[in-house]
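With one protein chain withheld, the remaining protein chains of the complex are depicted in position.
For reference, chains read A, B, C, D and E in written order, and residue numbers begin at 1 within each chain.
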Amino acid sequence: MKVIYPGSFDPLTYGHIDIIERCSEQFELITVAVLINNAKVGLFTTQERLDLIRETTKHLKNVRVDSFRGLLIDYAKKIDTNIIIKGLRAVSDFEYEMQMALANKKLYPKLETFFMVSNMKYSFLSSSIVKEVSILGGDVSGFVPKVVEDSLKVKIKGGL
Amino acid sequence: MKVIYPGSFDPLTYGHIDIIERCSEQFELITVAVLINNAKVGLFTTQERLDLIRETTKHLKNVRVDSFRGLLIDYAKKIDTNIIIKGLRAVSDFEYEMQMALANKKLYPKLETFFMVSNMKYSFLSSSIVKEVSILGGDVSGFVPKVVEDSLKVKIKGGL
Amino acid sequence: MKVIYPGSFDPLTYGHIDIIERCSEQFELITVAVLINNAKVGLFTTQERLDLIRETTKHLKNVRVDSFRGLLIDYAKKIDTNIIIKGLRAVSDFEYEMQMALANKKLYPKLETFFMVSNMKYSFLSSSIVKEVSILGGDVSGFVPKVVEDSLKVKIKGGL
Amino acid sequence: MKVIYPGSFDPLTYGHIDIIERCSEQFELITVAVLINNAKVGLFTTQERLDLIRETTKHLKNVRVDSFRGLLIDYAKKIDTNIIIKGLRAVSDFEYEMQMALANKKLYPKLETFFMVSNMKYSFLSSSIVKEVSILGGDVSGFVPKVVEDSLKVKIKGGL
Amino acid sequence: MKVIYPGSFDPLTYGHIDIIERCSEQFELITVAVLINNAKVGLFTTQERLDLIRETTKHLKNVRVDSFRGLLIDYAKKIDTNIIIKGLRAVSDFEYEMQMALANKKLYPKLETFFMVSNMKYSFLSSSIVKEVSILGGDVSGFVPKVVEDSLKVKIKGGL
Partner (left out) sequence: MKVIYPGSFDPLTYGHIDIIERCSEQFELITVAVLINNAKVGLFTTQERLDLIRETTKHLKNVRVDSFRGLLIDYAKKIDTNIIIKGLRAVSDFEYEMQMALANKKLYPKLETFFMVSNMKYSFLSSSIVKEVSILGGDVSGFVPKVVEDSLKVKIKGGL
């Protein structure tokens, strides 16, 4: 059974890694898929996000890291994988994600979205909070792996 | 009994049409009122939105299509109609809409807001999702009427 | 335009009265309909609830007070009124009420449910809280009209 | 990959069947597991619930129907299946289910809960509503399969 | 500054202890107040609950353990303490607690309720889950202190 774990991953956090590791134990293959969003400039480039995810998940043999542009359902068809994994932290997450899952199912009835509850330890954690804390000079070592922390420092020192 | 159904309608979806048709059966007159928002550029111009709504609702004799600028309560006073209709899909909708209904009632105590639950079939549907799917090349024929779908294609081909 | 305002009204609170008065100004006729629930023993009998509502709303000429047994949709058909009014205070209210509105619409597609937002002053108020405070000896004069307050005292002195 | 779909199923509805059918297409084996709750008397006996589920899912070759007593994690260990499937309709569902998923994970870290969003058509549907409508004489043919509808009629005619 | 931390504590969990310890560091005196609810039979008697809380909090010099009957506002007046502390885990908690805070403020305007967010580690934890897991033979050592765990075993062996 193969699954897609899509997201912005700008940048990868311990919350994402928790989901990736748990999926890695359950599924044959998990494709971590970075959405290329032309309308929104991120902190990291797509290539940097891919590199950080690859570096962090290299110990997991059944994790593939990729990027996609356009509709998730088109990407799912292209790589012939019709299960989407989403991590959930809170109710507001759930409402938006439920809406997307229903829209995707309407567009592509074979698609299934499985929601997994984030580890409690990371229930407050998001890429936005990591960026905000990092930009304001706070310590994000409890939020992201060392390699992401170092990249954040380089980015921010460079004036964003 | 006369009502106002205000919104951005950028563009009109089957979810909006469901509410308009149900109101048309209950009320003497329903005014579909497009909010002109100077602070936010939409995909369609106000005139285009009005045209799409008029075209789509022309079979309903008690539906009027109009636009307004400024506070909803001032528009309500101007057209002498003090009932507002809002469609609700999910909880996050409800919280924002409840806040607006309470603020409007504080500003104009005679105003009443009636909330109607969207048809289940359209519980995931929003103008934003229609635009997003359309821009990414997806099929929106299940989300909007043919005339809106065609206009979306023209818009997007033209480079937005 | 005629509407039904259904509920348990065990007992009537200022929150209910606010909805009744606002409906009375908008609609030709509002039928306040006490649900007779065989499965749940209330504090007040159906007759007592009807009497308290009638006494409290006697100044409103277009308010009718009635009781019903069985499905709301059957009662709506019987009195030939297909608009239901529900007051909403909070999100949990909304979710349950949305579920009921959707189930009722599935059972009887002509039925419409209009939700009205409770007056802020009564956003915490429910019949349950009135009963709880009253049983524990608290002052409910800010929650219910005098006639209900007096009936509560008689009930509770009598040992429930 | 094997999964457990636990619940009370008192009785099985079209909402449950939708989840079972979708899981049947994705997983090798799905065990529909009826929780035997000593503390709560249901409308149907455990045996009746099992029979109705078996009858309704007999066209699905990879669906097993079973019952269990005690903790879900102990049952999961016993049948050597550590993925739980839960269907979600609304936010209140989600909060309770998230709490249970976290508690189960604390008790048995290898357990994973996957949440699937209910089909929009059944977003209002629950066993409780089916029972309530049925007891009040309403038509539940849009909510449950024929065999469940017939059993409900027999039950209710018999005076519950 | 003195505060009341009211609740059922049937039984005390690590979630409660977290709140008590954090309050103990901030306030002069914290009164843990067990509500005596005549309408609901608990697993533990009031005396047992008091004993378990006293035993568990004896290392905290500014914690007082007490019980009360009736309205919380009357108890607050009696012990001349007008700040209530409530722990919050999730949104459904919050809505009910917000309703109670508003009702209490209406009844006694000088009363203030301060909400504290539960430690993430205990975000799933409630007395109900502890009892449920314990009755079904599960291991609650991660949920409650040893003295509570032992009392639960004695209770349950005794046939509740």
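The rule is short, and it goes like this: a contact is a pair of C-beta atoms (placed from the backbone, for glycine too) under 8 Å apart; a residue touches a chain by one contact, two chains touch by 3 or more.
In this text, all values refer to a predicted model and were calculated from it rather than measured experimentally.
> So which shown chains sit in contact with the chain we cannot see?
Result: the unshown chain touches A, B, C, E.
> Taking the full complex into account, find the residue in E:L29, E:L60, E:I79 or E:M116 that is in contact with the omitted chain.
Once the missing chain is taken into account, the touching residue is E:M116.
> Please identify, in ascending order, the residues of chain E that touch the omitted chain?
Within chain E, the residues touching the omitted chain are 1, 22, 26-27, 83, 88, 91, 94-95, 98, 101-102, 105, 112-117, 120.
> Using the touch rule from the top, list residues of chain A that touch the missing partner.
The missing chain touches chain A at positions 89-92, 123-126, 129, 133, 136-139, 142-143.
> What does the interface between chain C and the hidden chain look like in terms of residue numbers?
Answer for chain C: residues 90-91, 120-121, 123-124 touch the chain left out.
Quick note on the criterion: only the chains that are shown with their structure count from here on.
> What's the distance between the Cα centroids of chain D and chain E, rounded to whole Å?
The computed centroid separation for chain D versus chain E comes out at 34 Å.
> Suppose each chain is reduced to the average of its Cα coordinates; what separation in Å results between chain A and chain C?
Here the centre of chain C sits 48 Å away from the centre of chain A.
> For chain A, what residues touch not just one other chain but two or more?
Residues 91, 95, 98, 102, 120 of chain A touch two or more partner chains.
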